[in-house]
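Mind looking over this structure? Questions follow.
One chain of protein is taken out of this complex; the other chains stay put.
Per-chain residue numbering starts at 1, and chain names A, B and C are given in the order in which the chains are listed.
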Amino acid sequence: MTRLGFVVLALVLAPAAAQDARKEIQKYQQMIADGSPVELFELEGEALWKKPQGPKNVSLESCDLGLGPGILKGAYARLPRYFKDADRVMDLETRLLHCMTTLQGRSAAEATKRVFGNENQPSEMEFLSAFIAAQSRGMKLAAGTSHPKEKEAYELGKALFFHRAGAWDMSCASCHGEEGKRIRMQDLPLLSRPEFARPIVATWPAYRVSNSQFKTMQWRLNDCYRQMRYPEPRFASDATIALSMFLTVTAAGEPYRGPGTKR
Amino acid sequence: MRLFFAALSLAAAPALAQDVQRVLQRDFQPRGQATMDRVVQDGVQRVCTESNDRPPAELAKQLEADQMKTIVFPQGSLMGDWKSGERTAQNGRGLQWTDPAGAPGGGSCYNCHQLSPQEASHGTLGPSLLRFGATRGSGPEMQRYVYGKIYNAKAYNLCSNMPRLGYSGTLTPEQIKDLVALLLDPASPVNK
Amino acid sequence: MAAGPMKMRATMAGGNTDVRVLMTHPMTTAQSGQPLHFIQNVVVKQNGRTVIEAEISQAVSRNPVFSFRLKGGAKGDKIEVSWLDNKGESNKIETAVA
Partner (left out) sequence: MINTRRSFIAALGVLFLKPFAALAAWNEQAFGAKSAAEALKTLGAPSPASSKDILIEAPQIAENGAVVPIEISSNIPGTTAIAVLIEKNPFPLAGKFEFKEGALPFVKLNVKIGETSDVRVVATAGGKHFAASTEIKVTIGGCGG
């Protein structure tokens, strides 16, 4: 919340002083994080990770998320990164999709049939993301930056971030390009700057208390483009991975604290 | 760290606007009313992207004049009903793939602007419009300015962040007139 | 999520036993337009003995999270938490104090 935001809020919510309003919203955010049911999603994700599925009836347990087959600890904090076996930069969901098709023998169409769930039925991707991201708690965000394709993804992501198009002429920077702004009451972090990108990237994927849903980074980008009045970004497309890469490299070095809990 | 980023930007050339256009064509898909023509940049979008929203003055003037020609001013009074205007200002829908095509959209005004003092939940991306009419007057010239600005903000400031709400088909002329009233009518809460 | 898994942590803290329990449950209200479905009873047991009995309403948030505190206790104590909802569905979880 910006200083200005707090002044306005405090005026409306008199007699609380601006400083108090800021403190109270921080307290709210702290308390919802403490009382978050996010571990329930991690639990279901773990069960799905170990569940044999697909034509080959195998689990995802030997999926290589970048640190070797089945190695989960710290894997999420190193994504997105280049994967030689796919000759492609991948984020978490893209890599999971890769393992579902290669290891489990599932078709991409089947595995992506329902990537975004709802409060009554979260998706497989959401559960798995919760579980896998949680295994990187405390590890510093360090997306791949050395392979030429990783550098390319970063540059593409950066260009996409500032690219204006769509029915409303928007780029990501239209909302996330200036310090201290908000949309309605919601803070808009200046995501192209490390100090603002860090706390955000370090807490996605996240549980949203407003709709009791667990949301992945792919969903976050998808829903931004919906509100920017664009067509829909394809799930696990290079464009979405590039944007994640740009944001994660910008946030590099921040210890991962997710899966987060948001308003 | 700074050195590292310098090295990074040297190693991979920045993606060009044409590359991005190609990527958008490949990686996005139409859904509902959100069709693929939306990722094809028009002149305004291209110039603003390429100049990082700081277009050369001459070019900006020329393109703003072109945008001005897109504005269709209705005959007669431009002042509608501020109460309907308030509803339109509150409404954040329209043109998204989740919105039904053809259904009246909203202006999303409160997302970015303060208007009626009663609405505490307003954004700060745009300037506060509190007491807009009370401080600037509400004569025909001002009505024409406000109508035009809402219809096509790019005619007044080429790289404005504000959507072209009339030009894009988000709002009908009636809705824009109602918003003019919300901003200018002395009876509107904006001016109380 | 529909009614489902639970998760619990029980730890010694300052000479007392802290219990934190998570329940998967929709906790739908009468206003939501969905069928009213919410947990009504929660029972906490310590080594088989009931120590807390709670009755709750649909005003408790979806996927309920509760923290309780038991006097004293020791590592290895068995803590059990169970719930029962208005449709007669129930679940329970047991853990040893760490």
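Convention: contacts are C-beta pairs under 8 Å (C-beta built on N, C-alpha and C of every residue); 3 or more make two chains touch, one makes a residue touch a chain.
The structure presented is a predicted model; accordingly, all values stated were derived computationally and were not measured.
Engineer: Of the residues B:29, B:62, B:90 or B:157, which one touches the chain left out of the display?
Structural biologist: In the full complex, the listed residue that touches the missing chain is B:90.
Engineer: In the complete assembly, which of A:34, A:110 or A:179 touches the absent chain?
Structural biologist: Of all options in A:34, A:110 or A:179, contact with the hidden chain holds for A:34.
Engineer: List every residue of chain C that touches the chain not included in the displayed model.
Structural biologist: Touch set of chain C with respect to the missing chain: 16, 29-31, 35-36, 38, 40-41, 43-44, 46, 49-62, 64-72, 82, 84, 86, 88, 90, 92.
Engineer: So which bits of chain A touch the chain we can't see?
Structural biologist: Chain A touches the missing chain through residues 9, 13, 16, 20-21, 24-25, 27-29, 31-32, 34-35, 183-186, 209-212, 226-227, 263.
By definition in this document, only the chains that are shown with their structure count from here on.
Engineer: Quick one: report the Å distance separating chain B from chain C, using the average Cα coordinate of each chain.
Structural biologist: Roughly 49 Å separates the two chain centres.
Engineer: Touching chain B in the complex: which residues of chain A?
Structural biologist: 2, 4-5, 8-9, 12-13, 145, 148, 151-152, 154-156, 158-160, 162-171, 174-175, 178, 180-186, 188, 225-227, 229-234, 237-240, 242, 253
Engineer: In the complex of these two chains, what residues of chain A are touching chain C?
Structural biologist: On the chain A side, the touching residues are 35-37, 39-40, 43-44, 119-122, 209, 212.
Engineer: If we count contacts the way the header does, which residues on chain B are in touch with chain A in the complex?
Structural biologist: Touch residues, chain B against chain A: 1, 4, 8-9, 11-17, 19-20, 23-24, 26-31, 34-36, 38-41, 44-45, 48-49, 52, 95-98, 110-112, 114, 120-125, 154, 161, 163-164, 168-170.
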